[in-house]
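Here the complex is missing one protein chain, while the rest keep their positions.
Let's turn to subunit A:
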């Protein structure tokens, strides 16, 4: 409030403060051009000035009632005084009427705001810096002033001038009082010529008391405003630390928050949340890890790892308890198994899907049956078949002019890779379990290791083929729809996840090494025992 009032102070009051502060004659001249400027005011300013006028009128009433009560109090002082008082009151009320802001200004100075002199200097500086602004401010109060009568305004100016002179003399003696009511004392001096000093003092004090009432009124108004402001602030901050929401809200909508807008906001929030949920689910649909987990891929890999670690420990303990002769016998087998596992690293050179093409289920079944473990690769074959079927369907749909959504293709691709990989890992896990159980079978562990290595190779190749085929599907759509930019990252993603998938398959296969060595050692031990 304190900071803004000087800006809103009417031109009249500026004049007053300037005049009262600077006694020199040249300052009197300043108001005149300003008043003239008011005649060329623009409409928008007029509105503001009328509002100010209304406020002033309201204040005017207050001033008059105060004055009347004061009149009663001063009844005993004689008619001459009353006359003087009445006329002075007239002046007072008219002056009050012309400048609510004068009161505010005075209140301010009583509240310890910079004294008028400083203010005047500051004002002068501001006006120099921004002349148009100053002009507008003048327009603000000049409007009602003109409406009443220009004579009055001129008389006041004269009075003010006199007051300023007096004040210049008295300032040192009555600093605060004078500053508060410079124009009042000005009026006092003008009546001094016709009345006694004491009477003047009385009227002056009368004015002062009348003024104080107005001041109290204004101050009371300020207090209420302050209380309302504080209350509003606490209420807001209680639920909204830092007022961030309130600010955001007010800035966005420029109106008070109402129940409906709060509800609307809550609904938007919920929609946003739902959208994020949806996006999250969408993201998971093309998240290889999540899909691999859903198909129990990680569980099988983990279980296989446990089995592998257990076998590793068994291998160590069996080796340490073995007789040297037996060890010499079994060592070549162990080395051979190890060699089989190391060969997997040498991946064949990348070729096109057609060149890589193989009879998946035949190869898988063949290699698994060579393990002689009575396990059937049903799940693996089923998954692989359904994936191939989907790809075949895709191409046949295309022939009929139906183009699938690229996102759907991508989802299907990642999902297929995850499923095939999970089933492959499961197959290796089961193979490991069965290898440990059937170490008396006629097939040697080296032979089994080779079968498993071939199985791993088939699986890796299949993953490659699937990735290539899905990418071809995507590229086909991209070509037809001309959306290569959208599809390229998808293709990259598919190849990336395919290499992930191959990684898991190879990990699973490598975990079987200790299991096979364990089986080989165990059968050697069994033989030597029997």
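As a working rule, a residue touches a chain if its C-beta (ideal position, glycine included) is under 8 Å from a C-beta of that chain, and two chains touch if they have at least 3 such contacts; residues count from 1.
Going forward, contacts and distances are computed from a predicted model.
**Student:** Tell me the UniProt name of the left-out chain, picking from "Trafficking protein particle complex subunit", "Urease accessory protein UreF", "U3 small nucleolar RNA-associated protein 22" or "Ras-related protein Rab-39B".
**Tutor:** The chain we cannot see is recorded in UniProt as "Ras-related protein Rab-39B".
**Student:** Which candidate, A:290, A:363, A:496 or A:525, sits in contact with the chain we can't see?
**Tutor:** Answering carefully, the residue with contact to the hidden chain is A:290.
**Student:** Among A:233, A:280 or A:395, which residue is in touch with the absent chain?
**Tutor:** Counting the whole complex, the residue in contact with the absent chain is A:280.
**Student:** Please identify which residue in A:219, A:299 or A:525 touches the non-displayed chain.
**Tutor:** The single option touching the absent chain is A:299.
**Student:** Return the single residue from A:333, A:412, A:429 or A:469 that touches the missing chain.
**Tutor:** Considering all chains, including the one not shown, the answer is A:429.
**Student:** May I ask you to list the residues on subunit A that touch the chain which is not drawn?
**Tutor:** Subunit A touches the chain not shown through residues 244-245, 248, 272, 276-277, 280-281, 284, 290-291, 293-294, 296, 299-300, 302-303, 306-307, 310, 375, 429-430, 433-434, 436-437.
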